[in-house]
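Only one protein chain is missing from this complex, and each of the others stays in its spot.
On to chain A.
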């Protein structure tokens, strides 16, 4: 019995659907709720399947899928969104958490006490400009070049947004840890 060549569906499942968790995570951080995230992932996967012929095998499938997801989000979801998408870039004073804490907890052990729900909330509350680079890099492990490709930004911009996003996130988690008494004030 000779083996049939893999069908388009089998190929798609093997190459693309392994990235479902990534798509769901990014969708969750973009939309802010599970129900919209599921709709967004479904729309993305359907679109990706229909344009699977345009995907070049051997190139970065995950980046290709996240790009489709982001474009779908921009076209469909943001139109309906009542949340302001632009947040003032310079409004927040960014402190250096390490400098603030180095004498009390230089190894950052306080992070361990913070529950994952709070971390997800903190990521969610970052301005979108910072949130996506942080999610793609720090949660999903994409390279700066991949993120630049997805967001259609120069690598230098990705780098600076990522750094500033991390700084804000650290600060927020630090404030939370102080409030909860995980760090001596």
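Here, contacts are C-beta pairs under 8 Å (C-beta built on N, C-alpha and C of every residue); 3 or more make two chains touch, one makes a residue touch a chain; residues count from 1.
The rule is simple: contacts and distances are computed from a predicted model.
Trainee: Leaving aside the chains you can see, what is the UniProt protein name of the one that's missing? Options: "Glutamyl-tRNA(Gln) amidotransferase subunit A", "(2Fe-2S)-binding domain-containing protein", "Mycothiol system anti-sigma-R factor" or "NADP-reducing hydrogenase subunit HndC".
Mentor: The correct option from "Glutamyl-tRNA(Gln) amidotransferase subunit A", "(2Fe-2S)-binding domain-containing protein", "Mycothiol system anti-sigma-R factor" or "NADP-reducing hydrogenase subunit HndC" is "Mycothiol system anti-sigma-R factor", the UniProt name of the unshown chain.
Trainee: In the full complex, which of A:30, A:61, A:150 or A:169 touches the chain missing from this view?
Mentor: Result: among the candidates, A:169 touches the missing chain.
Trainee: Going by the contact rule already stated, which one of A:6, A:20, A:74 or A:180 would touch the omitted chain in the full complex?
Mentor: A:20
Trainee: So which bits of chain A touch the chain we can't see?
Mentor: Its contact residues with the unshown chain are 7-9, 12-13, 17, 20-21, 23-25, 28, 34, 38, 41-42, 45-46, 49-50, 98, 101-102, 106-108, 111-112, 114, 116, 119-120, 123, 134-135, 137-141, 143-144, 159, 162-163, 166, 169-170.
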